[in-house]
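Let's turn to subunit A:
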Amino acid sequence: MRVPSQPLRRRGLLTGAAALLAAGGTLAGCGTRAATQTETGCRSEDRSTAEQKLTFSNWPQYLDVDESDPAKRPTLDAFVARTGIQVTYTEDINDNNEFLGKVQQQLASCRSIDRDIIVLSDWMAARMIRLGWIQQLDPARIPNVTANLLPSLRDRSFDPQNRLAVPWQAGLAGLAYNGSVTREIRTVDELLTRPDLKGRVTALSEMRDTMGLLLQSNGHDPANFTPAQFDDALAKLKKAVDSGQIRRFTGNDYTPELARGDIAACVAWSGDVIQLSAENEKIRFVSPESGLLLYSDDTLVPNRATHKGHAETLINYYYEPAVAARLAAYVNYICPVRGAQAEMEKIDPELATNPLIFPGEDLLRKATVFMALDERQERAYESRFQQVIGA
Partner candidate 1 sequence: MRQESPAGDLRLANLTKRFGALTAVDDVDLTVPQGSFFALLGPSGCGKTTTLRMVAGLEEPTSGQVLLGDRDITRLRPYQRPVNTVFQSYALFPHLDVAENVAFGLRRRGIRTVDEQVRRMLSLVRLDGHDRRRPAQLSGGQQQRVALARALVNHPQVLLLDEPLGALDLTLRRRMQLELKRIQTEVGITFVHVTHDQEEAMTMADTVAVMNAGRIEQLGAPADSYEFPATAFVATFLGRSNLLAAEAAGRVGADVPVTAHGARFSLPADRARSDRGAVYLGVRPEKLHLAGSADQVPHGHQHLDGVVTDASNVGVSTQYLIRTGWGGELAAFAANNGLGRRFPVGASVLAHWDPRHAFLLPREPGAADRSAGLRDEPTPVSS
Partner candidate 2 sequence: MSPVTTSARRRLLPYLLVLPGAAWLGVFFVVPLLQLGAASLYDPTGSLSTGYALTWAFGNYPAVLQAYWPQLARSFGYAAAALALALLLGYPLAYAIARKAGRWKNLLLVCVVAPMFTSFLVRTLAWKTILSDHGWLVGLLRDVHLLGPNGRLLATPVAVVLGLTYNFLPLLVLPLYASLERLDHRLLEAAGDLYASGVQTFRRVTLPLSMPGLIAGTLLFFIPATGDYINAELLGSPNEYMVGNVIDSAFLVRLDYPQGAALSFLLMAAILAVVVGYLRRAGTDEVWR
């Protein structure tokens, strides 16, 4: 018998769709649970004595590589040779927010992210610390840090005892200009108002750096300011955006435009400018009289990481001045380790005198670490800032 094939019935399909919707609705649930963890609520086990293993996630090009053999990482290989700890090193962090998105679910519910050490920017480190996602280090096991950490990076408000976030590298946010398309620039106000720069200025979309410089230019302290002071600085920024002075807000992507001269002057990070000026000495980093922002990228040991002991050994190792100097000679950021400058003279005397790798006391005095924000403040300030920068 031949039975004609039946067409799809609208009602059948609708029933199916409704069932799907209902199932989805149940899954979608009613809100999210609090993501905050506590030391007692989320315990981590340290298996360092049993396992000679360590998993380390970092940003690309943030660890020295042998120039003749890219597979070799001299300082890390030396660590493995010395301690016998097998390090799994992955360059899988490209963006703070993106990485947060990747690990948020696990950390919010006290599950492992399968990494013993991660490196994140200080403000993200502060956020994770606030959420209780980071393990405390044992000061006794990181004596080099206690001894050699630069004073400017000590006792930060989100880590008053220096036990949670140890700086990997640091950097300054200040101004930069391209001398082949404009004359020298010295102050933030010049950047925001000088008519010949109109439409050829960028600022960083990183709120702490841009707003920190503006607060300083108003004579306020980014480490300790009031909402009213923030609003003053924001109004100043808004004026520059509305007048068309500021062309756009950038991440790292300002560098090619600054090199080409599309951007004449901008808010910039010191590490980027070192690299640009190596190719074109007309590109200069400027530290405004009113001050600079000091930021760092910090090593963190997340909850449920199972090799905290080895992590401490590695962090301590990188605070040996000789190791720190070799790392700094490769990455060109500000070295957070005291005594590394002396070691650098043996490697590359020219780098040893570069104030953007080893800033002098006077420069460091002008540099401030942005105030730690609680979640409510962060949301409020970030929203207002985002509104001014257009998003």
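How were these picked? Simply put, all candidates are chains of the complex that A comes from, given by their letters.
We take it that a residue touches a chain if its C-beta (ideal position, glycine included) is under 8 Å from a C-beta of that chain, and two chains touch if they have at least 3 such contacts; residues count from 1.
Remember, it's a predicted structure, so these values are computed and weren't measured experimentally.
What touches subunit A in this complex, out of the candidates 1 or 2, is 2.
Taken in their complex, subunit A has these residues touching candidate 2: 1, 3-8, 12-13, 16-17, 20-21, 23-25, 27-36, 97-98, 101, 104, 108, 130-131, 198-200, 241, 244, 246-249, 253, 256-257, 260-262, 375-376, 379, 382-383, 386-391.
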